[in-house]
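Could you have a look at this structure, given as structure tokens, before my questions?
With one protein chain withheld, the remaining protein chains of the complex are depicted in position.
For reference, chains read A and B in written order, and residue numbers begin at 1 within each chain.
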Amino acid sequence: MTTSSQPMIDQWYPVALASQLPPEGRATQLMGAPIVVLPGEPIRVVAGGGRDLPVTVRYGHVWTSLGEPSKELFDIPEADQPGRRLVEVGVVRVRCSPLRAVENFLDIAHFPFVHTDILGAEPHTEVGKYDVEIREEEDEVWATKVQFYQPQAAKSATGGITTDYMYRVPAPTSSVLYKTCPARPGDWDVITLFVQPLTEELCDVWPWMALFDDETPTTDLIHFQQMIFLQDRSILENQIPRLLPLDPGREIPTRADLTSVAYRRWLKRHLFTYGAQLVAQ
Amino acid sequence: MILYDYILSPDAYKVRLMAALAGVKLDLRAVDVHPGREHESEPLRALNPAGSIPILIDGDLILTESAAMLVYLARLAAPEWLGDGDAAGGARIQQWLSFSPRLTDHLGGARATEMLAEPGDLPALQQAGIIDLRQLEAALIERRIEGQCFLAADRPTVADIACFPYAALAPDGGVSLDPYPSIRLWMRAIRMLPGFIEMPGIHRLHELKPEPLSTETPETV
Partner (left out) sequence: MPVELHRDWIPVALSADLPAATVVPAHTPSGILALWRSESGKLTALADRCPHRGMRLSYGFVRGEALSCIYHGWSYGRTGQCQRIPAHPDLTPPAAIKAASYATEERNGVIWIAQNEPQEPPPTLDGFKPLRSMPLAVDADRLSPTGEVRTEFAGIDMLLLIVATGNGEAVAHIMIAASASKDDCVAASRAAEGWRRDCERLALEDRAS
């Protein structure tokens, strides 16, 4: 591991579903280091040499860190809101930088081409102006007032609607999405992407949801989210280079990409560069 | 007709695809295969002791092998998908129906290992998958020499549907389709069929729709 990845070492990362730990534990890796997630009370995460790592169990997942996190895991207040269904989607492995996986999650312009007739459809391809900021107090990236026309925005949606979105990046490999809730207009559904960096070019992705939806069977909710993410996966595995380029000349953004621009700037500012390419090659 | 289904299962997709092409309506029951492993639960084992997905139920009939489901749907609603019945053509269809589980084992095994982090010997599965793809490519080249583009007849049959999903999703398991021009053209021909449906990992052929027209005069950056 390079020294430049140091600031990311002190972050929390998801490494397992707490409810799905096999008796022998889950052997996996975190930023190149082999670790084992062991079931029990409490759940333990053990690194090479038998070293116990810090553990937090939150949002259905086991979180750990190779370093010394200076803060608690970021808060998602909606997770504790009564009436929401918490949905564990499981793990999908992707051969890409963990940062590319997050950046794709923040993008809406690909919906008509990658999630065709579900999250988007031609000719409704235009991305209107929206607001992006790095909130200094929380030290998070936020995009608000994002709108997009969607043929089937959620499993519970029955027709095309213009969906409102907000995006939040509270940690370098985690993102929280708030979107129009078809069942309860005025409320937001919460969909997250928690990414476990296995290496700089390989990650395990753990989507998770907190929804207002009393109708749809849980399995259908899981499958809807798996379908969406698997449509993204074939894109993510074919971006060149695999690492996320932070050199501004390497990839060309437009106004629709302002969230990505802010995310990259925020990563660079904090030297969150595990999975990034600093200088074009 | 009830199909116990999983959105990410290429074997279940074969059945959904065949039903869509044949115009058969299926009553889909989503099974929480990943992460729930519901296919291994007792209620589903009672239908299919092997614990695999898909399962097709029509009255008293319980089918647990996707190739049998394809033949059943075709016989019921679209017999032209079973070929024209001559000995060589019929045998060719059987050949590919019997071949298709190799794709499931090898390319499907690589996919489950690489994508869903299931245990498996990834390099060995990928290597075996490449041998399967080469056999498919060689067969399709011979068909093209004869002026045909489908596997077993002068039109698509259940043989094509049995082999298409795992071949098309080979990249999910880290096996590139770049080196197989005939497989790529064959996949394209299947994806262009009227009534074709997709599954995650197989994108829409956007070229089948014209580009939307811009309505206003261009601005500059």
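As a convention for this text, a contact is a pair of C-beta atoms (placed from the backbone, for glycine too) under 8 Å apart; a residue touches a chain by one contact, two chains touch by 3 or more.
Just so you know, these numbers come straight off a predicted model, no measurement behind them.
Remark: the residues of chain B touching the chain excluded from display are 134, 138, 141-142, 144-146, 178-182, 184-185, 188, 203, 205-207, 210-212, 214-221. The omitted chain makes contact with chain A at the following residues, 109-110, 112-114, 122-123, 125-127, 234-235, 238-241, 245, 250-256.
By definition in this document, only the chains that are shown with their structure count from here on.
Taking the mean of the C-alpha atoms as each chain's centre, chain A and chain B sit 30 Å apart. Of all residues in chain A, those touching chain B in their complex are 17, 20, 88-93, 95, 113-114, 116-117, 122-123, 125, 204, 217-220, 222-223, 226-231, 233-234, 237.
Across the complex, chain B meets chain A through its residues 6-8, 30-32, 34-36, 38, 114-117, 171-172, 174, 200-201, 203-204, 206, 209, 212-213.
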